[in-house]
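With one protein chain withheld, the remaining protein chains of the complex are depicted in position.
A, B, C, D and E are the chain letters, set down in written order, and residue numbers restart from 1 in every chain.
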Amino acid sequence: MHVLLNLSGRTGLHKGCAYLAPSITNKRLTMEIKQVDISNKTPERRVAMATGRIKLRPETVERIRKGEVEKGDPFQVARLAGIQAAKLTPLLMPLCHQLKLEHVELELKLTDSAVEATAKVVATEKTGVEMEALTALTIALLNIWDVLKAYEKDENGQYPVTEISNIRVISKVKQRVDVP
Amino acid sequence: MHVLLNLSGRTGLHKGCAYLAPSITNKRLTMEIKQVDISNKTPERRVAMATGRIKLRPETVERIRKGEVEKGDPFQVARLAGIQAAKLTPLLMPLCHQLKLEHVELELKLTDSAVEATAKVVATEKTGVEMEALTALTIALLNIWDVLKAYEKDENGQYPVTEISNIRVISKVKQRVDVP
Amino acid sequence: MHVLLNLSGRTGLHKGCAYLAPSITNKRLTMEIKQVDISNKTPERRVAMATGRIKLRPETVERIRKGEVEKGDPFQVARLAGIQAAKLTPLLMPLCHQLKLEHVELELKLTDSAVEATAKVVATEKTGVEMEALTALTIALLNIWDVLKAYEKDENGQYPVTEISNIRVISKVKQRVDVP
Amino acid sequence: MHVLLNLSGRTGLHKGCAYLAPSITNKRLTMEIKQVDISNKTPERRVAMATGRIKLRPETVERIRKGEVEKGDPFQVARLAGIQAAKLTPLLMPLCHQLKLEHVELELKLTDSAVEATAKVVATEKTGVEMEALTALTIALLNIWDVLKAYEKDENGQYPVTEISNIRVISKVKQRVDVP
Amino acid sequence: MHVLLNLSGRTGLHKGCAYLAPSITNKRLTMEIKQVDISNKTPERRVAMATGRIKLRPETVERIRKGEVEKGDPFQVARLAGIQAAKLTPLLMPLCHQLKLEHVELELKLTDSAVEATAKVVATEKTGVEMEALTALTIALLNIWDVLKAYEKDENGQYPVTEISNIRVISKVKQRVDVP
Partner (left out) sequence: MHVLLNLSGRTGLHKGCAYLAPSITNKRLTMEIKQVDISNKTPERRVAMATGRIKLRPETVERIRKGEVEKGDPFQVARLAGIQAAKLTPLLMPLCHQLKLEHVELELKLTDSAVEATAKVVATEKTGVEMEALTALTIALLNIWDVLKAYEKDENGQYPVTEISNIRVISKVKQRVDVP
């Protein structure tokens, strides 16, 4: 019986499934998908920065250095696509709010076996912009992959080397502003 | 003079910058952004799979296990957002073609300190679907981050632990089909 | 002749068709599609709530209760899709303005033969959010249909029972706020 | 013990929550959100029709008849927005596949206290188009609401009369075609 | 009375306004917005090309030549945005069908006082792609404007010189293909 109660309680925690079993605790039910209400918050200047990298074959890095990439300059594609993607964050993250981004910036650096990227997003909003920075960064890196696809595939069409990793938020700040 | 010719040739390689200096070599100019023409290819059944992971605090993993996540079940959000994102690939990757995806699937597994994800995409098209699988995967992982944000931040609002990594294409196959 | 003039005037009222027949009245021409100018209004806290329902076969309701739905939990899909749709309102309603929604919430209730839904939208904007609440609600209900399609179709692939109805705005309030 | 097994099995049915409790039955787990795989189906000519209505104040209907609607002809807005919305179905229904619609048509009829609408969608695809017809229909009706908002609100800004209802799929057919 | 009937017929021609007056002729009513049905057509290889130009200040052209553009290489932005826009044609042209473009290409040429652009679009579809080529071209030219805005404005923030013109479809061909 004890086990029964426990299981029932557990199921009840998942309000998304709550039509199955009435909760026997009065604990707040939490697994139902919901968006945070930010209406009572104050707009502040928000800046977030994210980093990450894509590992590439040395031959591909050499191609970029020589400017021999059939689909064009991967850095220019990545910058533009990253900026675009940041603006599309609320479409890609269903629970994110619509923000007006005031600046999106992408820095890309070529090492011997990778492209290292940093994305910075600025906005004066009621919630943070780290998901926007992460989206800009990630889509920028995916575009580098896309532009260089032909050089990263092996003879069987597989990608033995290419890998995106180390995606982190390195800074997230907010600062009270005087709205004019 | 020799140096001059070399440099001029180099600049010319970047057709995107080619209004600067006429190319003096007949080497293929390649850095101008362009999309591959797939019109002469044959539709084939394409399947691609991508994997990756998001590292989380053990306390956050425990919360998922207990079903105590305020914004709701992170796995359900990730699955739905990943499927949606796969369909949006040509919007996020400017050089990708518009494909009709016939199946997008996301598998998520909870370990002690991470969520491991696999995305699979199927389509009968003239070009591969690995960018679609990577997009589904990456956006799924970003959504897990978004849903769990509150538990991953430290007292200064930073993310000392959270990290997305190991994003790879693990399989990419094509197979002739008889279009009925 | 009097009748003629009247009719001519009527046609003239339809400025969209007004190149056909010059208006002979100086009455304001009104059928030309146009968007309201909200630039001189003051942002206020806006809350709108809409309700509606989808009628289902009792067998389908039983399936939801038992958790036997092949495509997954219809309530979780509906919540997420409804939140997403609210954000897309200006894309779906050409004359709606772009608003930054601060909260979208969906409540779903299972009865013996239907799902009853309520959508609530909050924003601090120059115009109301009832269209956003209606969009969230309607798309949530359509997603429930989509997830349960297989169980609602009869042997001829038709939907003899499924019906969405009673879509109404049940509350719409605005409240002056002190913009900080 | 029997109860325990049942409950455990029930929880397990909800694979979306399955990290909570290992399933003890081998019954197919079904509440995890997933998209149907249509890759092995054959494209067929698909036609679906949906109907619905929006109830309006008689005074508003009279205004439409007289052509005195400030925001313009509600029928033209509804037709265009309905066609657009049908194309956006895979964005609004996360589990819907991307289809190429070959025809979207909206018929609108004015009665004494309502607008009655019918949407028809045609495509040659591997899956049906009823969700597309329902989306076209619903968004068309919502646009009629939006265009007529000013005349439907009472002195308190509420909508005592306006109501969308009777949304049904009235026909859904498929027909083998010889793809040239 | 006869005149009345005639006028009534005229009004009836505009089916979009047809709730005003029943048509008394059996002439095809044509002003109601509707999409062409392409379901009975055969897919063919379609190629369309469009051209156009944007007039710029000679000083701005010189800046492009020298590579002194703060927002970056306008040609790279234009190419990428043009390719993206072509894919968004059905979103921008409500009556256009969704097509899968197999190639979008933009050629840009710098003259002494303008950028001349050509867009080419290829697809194997049931309807032509000239609207897609025009969209790619036009959005490419608008992006050149956007990137060079700062140099084209006079001291009052106006654009005395900048002008987009000569937008034409220069070629549109179709060709039967054997669908494999």
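Throughout what follows, a contact is a pair of C-beta atoms (placed from the backbone, for glycine too) under 8 Å apart; a residue touches a chain by one contact, two chains touch by 3 or more.
Owing to the predicted nature of the structure, the values given are computational and were not obtained by experimental measurement.
Undergrad: Considering the whole complex rather than only what is displayed, give the residues of chain E touching the chain that is not shown.
TA: Given the touch definition above, chain E has residues 10, 13-14, 16, 30-36, 52, 66-73, 76-77, 80-81, 84-85, 88, 91-96, 128, 130-131, 134-135, 138-139, 142-143, 145-147, 149, 157-159, 162-169, 171-174 touching the missing chain.
Undergrad: Just checking the interface: what residues of chain C touch the absent partner chain?
TA: 16-17, 19-20, 32-39, 42-43, 90-91, 94-95, 97-100, 126, 179
Undergrad: Quickly run down the residues of chain A that touch the omitted chain.
TA: 45, 64-67, 73, 75-76, 79-81, 83-84, 87-88, 99-105, 110, 122-124, 179-180
In the analysis below, only the chains that are shown with their structure count from here on.
Undergrad: Express in whole angstrom the distance between the two chain centres, defined as the mean CA positions of chain A and chain C.
TA: Chain centroid spacing, chain A to chain C, equals 30 Å.
Undergrad: Spell out, as numbers or ranges, the residues of chain D touching 2 or more other chains.
TA: If we look for residues of chain D contacting two or more partner chains, we find 10, 14, 16-17, 20, 31-36, 67, 73, 76, 80, 84, 88, 91, 94-95, 99-100, 179.
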